[in-house]
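Here the complex is missing a single protein chain, while all its other protein chains stay put.
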Amino acid sequence: MTDFIEFGRTWMPFLLEGVGVTVGLWAVAMVLGFCLALVLVWARVYASKPLYLLATLYVEVFRGTPMLVQLFFIYLGLPEIGIVLDPFTAAAVAIGLNSAAYQAEYFRGAIQSLPSGQMIAARAMGMSRFQALRDIILPQAGRRVIPQWSNEAIVELKYTSIAYAIGLTELTSRAEQVGYQTFQFLEAFTLVAIIYLVLTGIVAQTLDFVEKRTRVPGLTNSGGKMS
Amino acid sequence: MVFDTLVAEFPFLLRGLWIGLQLLAALLTLGFVLGLTLSVMSVYGHWTLRLFTLLFERVFRGIPEIVLLLLFFYGIGELIPMSPFIAAVIALGLRSTAYQAQIFRGAMQSVDDGEVMAARALGLSRLATIRHIVLPQALRRSIGPWTNEYSSELKATSLAYVIGVVELTRQASYIVSNLQGNTLTVFAVVAAMYFVVNRLGNAGLYALERKMAIPGFEGRGRET
Amino acid sequence: MSDTPILSVRNIRKTYGGIEVLKGVSFDLERGQSKIVIGPSGTGKSTLLRCINLLSPPDDGSVILDGVTVEQKGINQLRAQIGFVFQEFNLFTHLCVLDNVRLAQRNVLGRSRHEATRRAMEELERVGLADKLDAYPAELSGGQKQRASIARALAMDPKLILFDEPTSALDPELTGEVVQVMKELANAGMTMLVVSHEMGFAKAAADEVIFMEGGVIVEQGPPSTLFTQPEHARTSQFLQMLTHEHHET
Amino acid sequence: MSDTPILSVRNIRKTYGGIEVLKGVSFDLERGQSKIVIGPSGTGKSTLLRCINLLSPPDDGSVILDGVTVEQKGINQLRAQIGFVFQEFNLFTHLCVLDNVRLAQRNVLGRSRHEATRRAMEELERVGLADKLDAYPAELSGGQKQRASIARALAMDPKLILFDEPTSALDPELTGEVVQVMKELANAGMTMLVVSHEMGFAKAAADEVIFMEGGVIVEQGPPSTLFTQPEHARTSQFLQMLTHEHHET
Partner (left out) sequence: QAQTLVAGIEAAFPPWAYAEGGEYKGIAVDAMRAIAENQGMEVEFRDMPWPSLIPALANERIDLLVTGLNVTEERNEVLDFTIPWWENDDEVMVNIDSELNVVTALCCGATIGAQGGSTQNSWVEANLVENDAIDVTLRSYENYVTAIEDMRVGRIDSVIVSTDTAEDFIDKGREVRIAGTITQGQPQALAVSRGDPNNILAALNRGIMELYESGQWQEIVHSYAPYATIRQIPATMPDYVRTYQAPIAGLDD
């Protein structure tokens, strides 16, 4: 145990230097994924058949193939058609595009759990489909989706480690490097696991807080009570 | 040359896929059973149970899967010896439990309060209400989000290689290293294989979703 | 045994978010008696019904059903004996009409599938929904939903029924029919507590009328007395509206 | 201009899952006219209202509003002119009462925050909900929800209002008040189509009564004629119930 603490003392600073890249990649990818997911979910739930099929194809391709492959195509394949992205951009775009597919499915699930009367009432008042989505459907679906969406936020935080494949040193790769240097792989990974636990803990805690804060008064089921 | 190698190695890619699929089926099943239990506990349980589910969820979603695999295989495996495959099923299965629990929790919380109240008013016990009113609706609503879990775990099976389970991705990396390159071509083939499996599984899940659909909710086919 | 009231509500209080909705409500219901509760919107009528079977547990006061204090322990058995027709219907959205009516019969009363179906059919025919057995709640009109929810409660053969505005979504013909059903139940000795402003029922079958306002019972008495010689000015003012409308006919 | 009817419904048909719910319904509504629709439960009254502003697009037939055929193109502008009070209220669950009433004013009519609030307050006061501005739908009683939904429709200052059972959840006093509001609207020249079995309103403010059954209009005419000398046996049978109840008073 004391060995481990000593090990941590030596290497933690080096590992922590990777937090910036990890969190940076994550933030860019989540935002990109979120925006794109909104478009996708709109196409999947409300748009015409061709757009629906297109969005479905997108979701299936990006969920259906390994993210590493997507990353390689963006990083090593795009240059063949003249698009050369720097590693950070390539990784953020790859993770973001991938995440969009997953986020879109979570949103779709939440939207389709809403009673249809809500959309009907909004439309009856003359709101456009877009307005109804923005002001009625998304705020309600958004509340419902938080627990599920938090999965994506957390998974993505750890998925940023694939950026190592194209030469970005973030958290996980640093742990691996420490492992190679010291041959104390388990210890190095345990250290990095602690960092991830803290990061994902912050994300989960924040989302829990948002979930509680945005809870609609009077709806008891979200509080887990049952009289 | 790439293609000759790919053709020659294809049976091994298939074998890798088969191992991945077995792992997938096992870990999803474990995750489903435990995840459902955990989600019920987290919505309706005593506060101690809720705290437990919270901790479980934080830990198993937060720790990188590679670390989980190493910890189970080398840490717990030290006390209770288990094969790499079993260790992978348990480590990835518990991880999936945490994710699936969140999916089910979200869906359960979206069930209408009034219906829960009506069930209780008719004398249904808490458990019966959960079983007959909450879960049938929540599980229906979980199918869509659950396709995410299926897709993401399908590919997460490749992580099991860290403790020596040689599945599809590892078989592919054999080919890449033998060729000293052609990464894109080889991985495109692997991607296609994953794609097919993912598509088949999700097609089944979406068919189930449509089959189980009940009138009265927002979604495709609405005319307004 | 028939001396003790079947339902005894003692000094019930209920607060929602700092606002006291029920401010100490007490009354008794004898076996076979029908009471009707009237009063302005937002007065706590639905809350009162929900407090009786602890769907909203009262903050204070007690409810005694057939000599037994209603409390969390054993509540399921007690609730099975108390029918409840919700103002908002609360049908189970994932079950068709028939299954809505069968579920609790099977699960709580342990009736066989066949027996539950028979009782369900009986009640659904009584409310005129026999042709909608396979429809899901979202496919029903307002009145159809309300009738399904009444059938669901009646099929449980409860000792006591709490009706919350059971005819609000019904056209006059159906209102007449449902009131007829309720009269029959009353005559057959069923005990009922009904929130309703349906004069037809009040006149013909209610033994007593409770007028509630602002979380308290302002006045109660037999319809003949209460409707014609109310004690309180507020009661007569409220009643005026009831009768006023009818006078126009 | 005032010669052409403001609303003209032509031969509307609507089928749900193989069952024809509306079997060719036609009628006109003149500017400033109020018509009331009565008829048994499940007859297609709510469906008819939903067809008028294409919430459920009719399978056949057409709707002409103020000389313009109602079709998907430009539907939002048309709908903003057609108020709709739902039988099921359909309040926006995530918004408080005030925001429920303000939302469409702001994003459809483009009113300023201040103006929208002013109109919202006006209507909420009118229906007696000024003390529930910050309450969410799940915290409202049945009658409060219904009143909020009426205020929401009125605050849009529509040309035409479709009311679906607007007093079903209200006690007689409030019913009286809401009927009063509707009478005022009618007198102020508002055009209205009301599904309701509220005789008070029919007698006092309806220019015509439409009796529907089984997806067709059986008979229509001014209340004085229709209520006293209905042409069809079915109509008089249905009306008997309406009057029957009232005779008991």
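As written, the chain order gives the labels A, B, C and D, with residue 1 at the start of each chain.
Definition applied: a residue touches a chain if its C-beta (ideal position, glycine included) is under 8 Å from a C-beta of that chain, and two chains touch if they have at least 3 such contacts.
Everything numeric here is computed off the predicted structure, so don't read it as measured data.
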Options B:34, B:70, B:90 or B:191, residue touching the unrepresented chain: B:70
Which residue of A:160, A:173 or A:200 touches the chain not shown here: A:173
Among B:12, B:85 or B:195, the residue in touch with the chain that has been omitted: B:12
Among B:104, B:146, B:161 or B:217, residue touching the chain not depicted: B:161
Touch residues of chain A, complete complex, unshown partner: 72, 75-76, 79, 84, 86-87, 164-167, 169, 173, 176-177, 179-186, 189
Residues from chain B at the interface with the omitted partner, ascending: 1, 8-9, 11-12, 15, 66, 70, 73-74, 77-78, 161-164, 166, 170-171, 173-174, 176-181, 183
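As a convention for this text, only the chains that are shown with their structure count from here on.
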Of A-B and A-D, pair with higher C-beta contact tally: A-B
Whole-Å gap separating chain A and chain B, where each centre is the average of the chain's CA atoms: 16
Sites on chain A at which at least two other chains make contact: 116, 118, 120, 123, 217, 219, 227
Chain C: positions in contact with at least two other chains: 17, 55, 88, 138-139
Interfacial residue positions of chain A with respect to chain D in the complex: 117-118, 120-128, 131, 135-136, 139-140, 143, 216-219
Complex contacts: residues of chain B adjacent to chain C: 112, 114-115, 117-125, 128, 132-133, 136-137, 140, 214-217
Chain D to chain C touching residues, read off their complex: 16-17, 38-43, 45-46, 87-88, 132, 139-144, 147, 164-165, 168-176, 197, 199-200, 203-204, 238, 241-249
